[in-house]
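Dropping a structure here in structure tokens format, bear with me for questions.
With one protein chain withheld, the remaining protein chains of the complex are depicted in position.
For reference, chains read A and B in written order, and residue numbers begin at 1 within each chain.
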Amino acid sequence: MLKATIDAETFRESIDAVAALVTECRLHVDEAGIRTCAVDTANVAMVSLELSKDAFETYEAAPEELGIDIAKMKSILGMMSKGDLLSLNLAEGSHRLELSFGSYQYSVTLLDVNTIRKDPSPPAIELPGKVDLSGSALSSAIKAADVISDKIALGIDEKAETFFMMAEGDTDHIRLELGRDQLIDIRPAEARSLFSLDYLKDMGKVMARTEKVRAEIGVDHPVRFLFDLADGNGHIQYLLAPRIEAE
Amino acid sequence: MLKATIDAETFRESIDAVAALVTECRLHVDEAGIRTCAVDTANVAMVSLELSKDAFETYEAAPEELGIDIAKMKSILGMMSKGDLLSLNLAEGSHRLELSFGSYQYSVTLLDVNTIRKDPSPPAIELPGKVDLSGSALSSAIKAADVISDKIALGIDEKAETFFMMAEGDTDHIRLELGRDQLIDIRPAEARSLFSLDYLKDMGKVMARTEKVRAEIGVDHPVRFLFDLADGNGHIQYLLAPRIEAE
Partner (left out) sequence: MLKATIDAETFRESIDAVAALVTECRLHVDEAGIRTCAVDTANVAMVSLELSKDAFETYEAAPEELGIDIAKMKSILGMMSKGDLLSLNLAEGSHRLELSFGSYQYSVTLLDVNTIRKDPSPPAIELPGKVDLSGSALSSAIKAADVISDKIALGIDEKAETFFMMAEGDTDHIRLELGRDQLIDIRPAEARSLFSLDYLKDMGKVMARTEKVRAEIGVDHPVRFLFDLADGNGHIQYLLAPRIEAE
């Protein structure tokens, strides 16, 4: 059972963050809020989303697992206007989720959760290097690398206390270095790992308008991006596996 | 013979309304103004346009039938800027229509009217339910339905005095209900008919910026949309045949 109202923009951002990686997911609903965790089909990237009940205007729920067609949800939410209030309604035992906003009422049949991959258990990796920066700086760096390559190295220069990203094309090379004054914060540690730009581009689009993104990196380890929404009542986490650097 | 000047925007809107359904038409010119009526190739939708001489800045004409390549006209008019004054000139007995605006002078050879379908006679159907609403509300409803289906039901809930539209996808459902306070006016009557979204989308784009559209509906009958332009000196009418509702 779910009976809740939420700011349209907040819910849309949440769904968009998940839609960057998967087309369907299991949405867990309980008294505390909603959450999901999903891995892309290639097992390379993971997204987890948590929206606490405080992110909602009104919220009432009993524990349940909902099979969500993320792609369809995204196009329905695309019809909402800024400032709209979205009502979510799922009756006890029902398989139809009602979404209302403005004068619209959508009724969406839920997917059978058994046809959707089980939630992965988010790996508890400790990544030593931590950088806080604006989402737009991160997104620009990803776009700049994309001009000449299909992969990008993210790292920290421990001595210089800078966050760097590097990409190599067949004949070209790009390096971006951000120091303390261009970052929100940095906790230096030896770190440098290589990632596929394909995934980063999709994540970058989602994070572009986020004020603060925490990036956690290690040496040939995954990268973790963490950011908030709904005034800190929502949390999104991306985890992306590294690529093996060709020698 | 035709010798007239008209606000560029007004003429462009008129041509765009016709271009939503057909690529060529017979334009009837006489002392009272210009008008056309055309049916799409599948015989499902009809558009009729009337621009009285008062919609023009200056107007002088003798009765004539002009074969217009609507698609080409649309791209020429696309070159005009807002505020431009368009001059239309067709000499007695000539087959070349001159269009001038700004420093531009286009000369367009008319199509042979005999190669263009005769004007249909607009059917004199009386449709009992009548709703006046903003073009943007109508256009949004059409877009919202398009997310989950390829057809839409339009109707009136006689008791509730609401205008509704409903669409069904394979597993989903959308319903929009507009009451008196969201409509400009409503004359309730039992009404509910099903229409193809393909046609409605094209019409919806044209009507999106119109302040007031009159929609007339019945039970398994066509829908008629009526709206004005040029301060009431121009009238456009769309008529769309219903689809048979699958049982």
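Basically, a contact is a pair of C-beta atoms (placed from the backbone, for glycine too) under 8 Å apart; a residue touches a chain by one contact, two chains touch by 3 or more.
From a predicted model like this one, the values you see are computed outputs, not experimental measurements.
Residues touching the missing chain, restricted to chain B, are 72, 75-76, 78-79, 96, 103-109 (touch as defined at the top).
Even with one chain removed from view, chain A keeps its contact list with that chain: residues 140, 143-144, 147-148, 171-178, 182.
Simple rule for what comes next: only the chains that are shown with their structure count from here on.
Inter-chain centre distance (chain A to chain B, centres taken as mean C-alpha positions): 44 Å.
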